[in-house]
Structures are given as C-alpha cells and as structure tokens.
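Sharing a structure with you now.
Here the complex is missing one protein chain, while the rest keep their positions.
Take a look at chain A:
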C-alpha cells in the first residue's frame, strides 16, 4: 500500500490523461456514427454495406491497428492522437450499428404524423427523429464509453501514457498494488462516465424515464362536457 500513498499524485494525473484520451474518442465516435447510422437506416443497400464494414473494423486486433495507423496518419507511433483515432474507430464499430437500430426503432406512425403536421424533412430530423432515437443512442453510447475507457489502457503497451501504464509499470517492477490500483481506477472511471451519461440522458430525455412510462393506466379525469365559448 505504501506505493499507492506515495504515488497518489501520479495516479490522479494518469486518470486525467486517461480521460483526455477517452472522452474525445467517445464524443467523436458518437458524432461520426449518428449520421452514418442514419444513412444505414435509410437505405437497405447502405445498411448491409456499412454494417459489414464496421463489423470488419471491430475484427481488427487493437495492437495491430495501433501500429498500422501511423503509416496512414503520418504521426509517430507514440502520439496520443493515434490512440484517439483508433479508439474512435472502435467506438464507431459499436455505435454505427446502434445508431441504425435507434433510427429503425422510431415509430413510423409518429414520423408520418410529424410530416402531416407540416414539419420539413430537416425539421423533422432534429425535432422528432433524433430525440426519439435518443434512448437507444444513449444505450449504445454507454457501451462505447465503458469499452473505450477499458480499451485505452492498451495504449500503454505502445508507450502512450494512460492508466494502462500502471499495469505495464507494475508488471515490470513487480508492484502488485500498482496493477490493482490501475484496474480499480479504470473501472471507477468507466462507471463514473456511465453515471454521467445516464444523468445527462435523464435531463435531456425526461419523457423516457421509467417513472413517466409506468404511470399509464392510473385513472385520469375526463371532463364530461365543456362548451366552446
């Protein structure tokens, strides 16, 4: 335990570094996946092509991708940007499929009625389609957040600092506490991000809260007859 007390600063710093790697990747994968998922949802042809592509992406071993990326990006192997790009790609592998499912899950009746109300195509997307896809998008984003935080540790193997550095360093120097601290911090960070996402979701989508959905069937007053003035 002595190691932990004397290295608390370092653990704290690595948590921040780890966040700086994961959060941009999580956000970028979400931002890129939503439009791609929407295209996949719109066309049957695009659906099979795009989803096969992202499935393929997920099949690429992470270490191989980390090492191959610099050849494409021209950055050095140890650049954190490489890691962020790789994590973004892995996030997209999960998120594109979920985004397509999320748009598929929006009720056609509701969209038709929105059109009948007089929403333009773009208005309908931002005001009706995207918010209604929200709950499924959020469930995908939660998976991406947790898996990105955990996957970011692999960067330590190629020399990009993260909480994973506690594993590699702990192994090399035989400090068990350091390894455990790395694992616990990674899990805590993943759970923390998940907590934030759940609460942001509740704020943005109050209508999807379970307590809102469950009160249906409770007797509600119907005024018998009121004349129009």
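Just so it is clear, a contact is a pair of C-beta atoms (placed from the backbone, for glycine too) under 8 Å apart; a residue touches a chain by one contact, two chains touch by 3 or more; residues count from 1.
Note that in this section contacts and distances are computed from a predicted model.
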item	value
Protein that the absent chain corresponds to, by UniProt name, given "ABC-type quaternary amine transporter", "Dihydroorotase", "(2Fe-2S)-binding protein" or "NADH ubiquinone oxidoreductase subunit 5 chain L"	"ABC-type quaternary amine transporter"
Contacting the left-out chain in the complete assembly, out of A:49, A:188 or A:212	A:212
Those residues of chain A which, in the complete complex, touch the missing chain	107, 109-110, 112-120, 123, 128, 131-132, 134, 205, 207-208, 212-213, 215-218, 220-228
